[in-house]
Every structure is written in structure tokens, then in C-alpha cells.
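Here's a slice of the assembly, chains where they normally sit.
Think of it as A and B in the order they're written, each chain with its own count starting at 1.
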Amino acid sequence: MQFTAAQIALMIQGIVEGDASIAISSFGKIEEAVNGQLSFMANPKYEEYLYTTQASIIIINDSLELKTGINKTIIRVKDAYSAFATLMTKYQELAAKQLKGIQEPSYISASAQLGNNIYFGAFAYAGEQVTIGNDSKIYPGVFIGDRVKIGSNTIIHAGVKIYNDCVIGDHVIIHAGVVIGSDGFGFAPQADGTYKKVPQLGNVIVENEVEIGANTTIDRATMGSTVIKKGVKLDNLVQIAHNVEVDENTVIAAQTGISGSSKVGKNVQIGGQTGISGHISIADGSKINGKSGVTKTIKESNKSFNGNPAYDFSTSKRIEAHTRNLPALEKRVKELEKLVEQLNAERLIPKLGQKTSL
Amino acid sequence: MQFTAAQIALMIQGIVEGDASIAISSFGKIEEAVNGQLSFMANPKYEEYLYTTQASIIIINDSLELKTGINKTIIRVKDAYSAFATLMTKYQELAAKQLKGIQEPSYISASAQLGNNIYFGAFAYAGEQVTIGNDSKIYPGVFIGDRVKIGSNTIIHAGVKIYNDCVIGDHVIIHAGVVIGSDGFGFAPQADGTYKKVPQLGNVIVENEVEIGANTTIDRATMGSTVIKKGVKLDNLVQIAHNVEVDENTVIAAQTGISGSSKVGKNVQIGGQTGISGHISIADGSKINGKSGVTKTIKESNKSFNGNPAYDFSTSKRIEAHTRNLPALEKRVKELEKLVEQLNAERLIPKLGQKTSL
């Protein structure tokens, strides 16, 4: 897709200075952009690049006074950064809209119901009684098990696997390699040391506007549903165990794991590589630092936590600092021992302290 | 699949109260079940739901005296929970048995040998000289490399990738996205700072009754075999490096990693996000807490470990508690310093202690 400076100015209500017919087909940072790219300059720290950039078109703030002439095309708007973000979003929407139709070979069971205007890539598979809403995009190699329901305007990237009976909402984005609905890790120990599988007959429900990162795994419930609520954002390689519930607008960074039956509240932020124990709750608005290990329920909302085991943020940081100073503390204790031993040696009632191991 | 109360009662040797012709097609927890579902009530804590549930059929203990009439169908058995679990297992077996035949398009090399009664999904691939035992189910998009052997009654879920020459036993379940037989991480450092790949020519052997969670990775041995022994259960996103051996009936929770050439004993339990160093052994029956880092061989059997570096459980918990109290300890040392300084200042032989930094 190509756009001229004139077309772009129209989209963002800007004013062109220079050649309005010049066209770009991609985006670049001002310090890296090449010929044929659109860039922007909003932060004065980057102004020097304005005069050296190879970008063909640069969006700048209305208020900016140029120090010298520029032989590139400029578009002036009120807020350059926000105009640029708007353009990037529009570009992605346009690119996505071009993706349409059913590529062959693909496998669509006779009982599957596909909405209007969808993309269904080569080697994608839709099992019995699958339903897919309008305007959704199913990339190549996606597996959709029997009776799965997928909403409208949802994008399922290449090689995602969704087991039978799971439910995916509208405006959801699921990145490549994600697995949804695999069996929960449930085994009953037997007397002979072996384990017997506990059947996992529930499903996974992913609500509207959720985004799920590459190769993340979400297990189905034993009974009932593992639920990822509206607006949740999961990063790559996250593990969500059976019967977990993640409430609205919570964001979870990469490689975090949440154990079985735990409930994470609304608007929680969890850093990468964190572990959450099973059967606990995390209150709304909690902030959990990366690499933490949360082993107990967090009842109070809007608090920050850190460490393994996790404590409230300030306690944890105090413990961290004291741990850092442990070698010094040990030295101070050794000095005290020496002094006290001397004091003790000189005292008037010598039998005291003799039972100690000093 | 639909079953009537009469059919279900027959399967679990129960007695029907109410309409024996009513039918269900899925399972639900008593507090969440909807019309058309089977539920159970074994724990008295949940008795209130017995009178309000929307489930069509409820299994209860023989001994339970109802407080009031119920307009649902009841099945009485000796042990309601165990009867329900039996039914769930039977249901899964029946559902799996319905899966049969070879879907097209799929790729089966001329030299591959497929057993009787197998399912081979669309877009699944079986390389040269692959063998698959009777009653196994290969879901869509599975890749099976040359000379791989798969036993009977084994289920390989969608999008699993098994490299050439690996061996998978009977009654194995491998969840979606698992990779078996990728190259071990072996590189020889060169004088110029680059690394030269050490060829990884061994394989992976997965014995009978193993279950492997979604997106887990198991590397092939450099020479010989990486071995996952009978009855082992691996959760999602676990990493097993080259030449590792995991012995019988060991269970390993999600996101744990085991480094090259380490040996994990029988009936070991490893919590999530644990790391095991390379070239060490873990004794039979060890229990390792989540997020631990085990850096040394564990020789004694049946002990518990925790922490990073991991210590025996009680030592680790004692260290954890003392670490938590470090700020208080520091305060006590400060008080002591103050007191000792005063004592020192008053003493009779003043030169003592002058070399200290108090």
C-alpha cells in the first residue's frame, strides 16, 4: 500500500509543506528511516535527525520552528506523535482488511458455520459445528477443534491450536503457536506410585478484546471454565492452568505462570517470569514485580508486591537492601563479639557469661 | 453423545429417583450446571445447590437424606464422587473412540506403516518408515519425522512436532505444540569467539503412559537417548535438555527446566518454574518446591527441597524467615553497638577496643 503526502495530510488533518505528491509505503523511526518511509518528530531531543533523516515524509508539531530548510516533505499537525500512532493503526486495519477468502487446501467440516468476509488460510482446520463470526481472520495452519465458537473481528495467527468446546470472543488477537484448551495437569496418585489421569472436561472462555502472546498455553478446566476476561493482555510463553480466572484489563508479562484454580483480579499488572501458586486470589489493581513468587492470597487492592516469596513492595525492597548488606552486618557482629568479650573479661563478677559459646 | 438417567445408572450401578428417560450430553459443577448436564453432590458443603441447581441429573450418595423434594432426576450410588469420575473417564474414552480414519489432505510416506483403527488428521505428516500402533490418534497438523515409532492407544494432539528417529510408547498423551527431538544446545567455543555446532545424533525415547503438556520441548541426545520413562507426567512449557533421563512416575509442573545430562529419579515431584542444573542427579521420591534452583546432586531419597539455591525444606524455610526479619536484626545490632559503645566508654582500661571502627 502506498500513500501520498496529500492523502496522509487528509487523514490526520495536517498541512503539507513541500511535494504533496511524494508517496511512502512503510514507517520508520526518524534516526533509522529510509527513502520511501514516513516518520515523525515530536520530542525536541530528536530534532537533529530532522535535518539528516532519509525519510520521505516527516510529521511534525504545528508549533515547531525549523532552524533551516529541509528538502523533505513535511506535514504539520497539532500533535505529531498521536497523528503518527493514528496512521499506524489505520495502516494495520487496512492491511488486515485486504486479507480475505478461503485459501486451498484447507479443511472445513460440513457442519462448520463461517461468517461473512472472513479469511481462512491454507492448512487451517475447522472441526464439527465450529462457528466463526464475521470479519475474523484465521491464518494458515490453525487448528479449531469441534464445537469451538469464535467471535467476529478476531485474528487467530498461524499455527494456533484451540481444543474442542472452547469459546473465543470478538476483537480478540491470538498470536502464533498459542494452545488453548489443552488438558489441565490433574492426576490422582495411586497406591502403587503411578498416577491416574483426572479427565479434564471443562473448556476455556476467552472474552472480547483479549490479546494472547505467542506460544502461550491456557489449559481447559476440569469442569466449568478457565476464563480470560474482557480486555486482558497476555504476553508470550505465559502458562495459565486449569480453572484459573483472569479478570478484566489485567496485563501479564512473558513467561509468567498461574497455577490451578487461582483468581487474578481486574486491572492487575504482573511482571515477567512471575509464579502464582494454586487456589489463591490476587486483589484488583495489584502490581506484581517480575520474577516474584506469590504464594498467598492478596486481599487488599492496589498494592505492589515483589520477591519470592512476595512481600509488599517496600518491605521487599528493605529486605533486599539488608540482604545486600549482610556481609557488612556480619562484620559488625564480629566486632561486637570481640569488644564484648574484652568487656566481659574485665568485669567484676566473672562467672557471668561463661555458659555462652563466645 | 447423549445418555439417559437409566443408561447412566446402569454404568455406575445406581438407583434412579425421578424421570429415568431424561438425557444429558455434558458435565457441570453443581453450582454452575445448566439444563442438559449431569452433576454430582458429594460434599455436604454444597448441599444447598442440590435444591437450586439447573443440572438435569444429579448423582448423590446413597446415604444422603433429602431435606425437601427435588424436581430433578437423582441417581443414588455408594460414592457419588468416584461414580462421577468414572463416568467422565468413560465419556472421554467413548469420544476418543469416535475419532477414526484418515482425513484428507494428509501426507503419509509410502514406507510408513499405520496400525488398525487409527485417526490421522488433515495436514498431519508421517515421514519415511514411520510406524504407528493400533488405536492411536494423530490430530491435524502433527509432524512425524522419518523412522519415528509411535505405539498403540497413543494420542498426539494438534501441531505436535516429532523429529526423526524418536520413539513414543503406548498409551502416551502428547499435547498440542510439543516439540520432541529438537537438537540439544551443544556448541563448541572457537578461538575467534564463534561457536561450532556439535551434531546431535541421538534421539528421544518416551515410554508408555507418559503425558506431556502443551508447548513443552524435549531435545534429542547428542548420542544415545534422552529418556522420559514410564508414567512420567510433564506439564506445559517444560524444557528437557539433551541426554536428560526422567525416571518412572515423576511429575514436573509447568515452566520447569532440566539442563543437559541430569538424571531425575522415580516418583519425584517438581514444582513449577524450577531449574535443575546440568550433570546432576535427583534421588527417588524427592519433592522440589516451585521456583527452586537445584544446583547440586540430591543423594538421599524422599526429602523436600526449596529455594534458589535449593536447601532441604526446613533449612530453606528457616533462612526465609530470618531473611524476612533482617531489618529487625539490623536494628538489634545497632542497639547493641550503641550500648557497647557506652559500656566501652566507661570502662577502666580505655585503650581496649580503640582499633575498632565503632
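Rule of thumb we're sticking to: contacts are C-beta pairs under 8 Å (C-beta built on N, C-alpha and C of every residue); 3 or more make two chains touch, one makes a residue touch a chain.
Only a predicted model underlies this, so the values are computations on that prediction, with no experimental measurement involved.
S.K.: Given 2 shown copies, how many make up the whole thing?
M.R.: 3
Please note the rule applied: only the chains that are shown with their structure count from here on.
S.K.: Calculate how many whole Å lie between the centre of chain A and the centre of chain B, each centre taken as the average of the chain's C-alpha atoms.
M.R.: Centre separation, chain A to chain B: 24 Å.
S.K.: Considering only the defined contacts, which chain A positions touch chain B in the complex?
M.R.: 105, 107, 123, 125, 141, 143, 145, 159, 161, 163, 177, 179, 182-183, 185, 187, 193-195, 197-199, 201, 215, 217, 219, 223-224, 237, 239, 241, 255, 257, 259, 273, 275, 277, 293, 308-309, 311, 318-319, 322-323, 325-326, 329, 332-333, 335-336, 338-340, 342-343, 346
S.K.: What residues of chain B sit close enough to touch chain A in their complex?
M.R.: 26-29, 32, 85, 88-89, 91-92, 103, 105, 121-123, 139-141, 157-159, 173, 175-177, 209, 211, 213-215, 231, 233, 235-237, 248-249, 251, 253-255, 266-267, 272-273, 290-291, 308, 320, 323-324, 326-327, 329-330, 333, 336-337, 340, 343-344, 347-349, 352-353, 356-358
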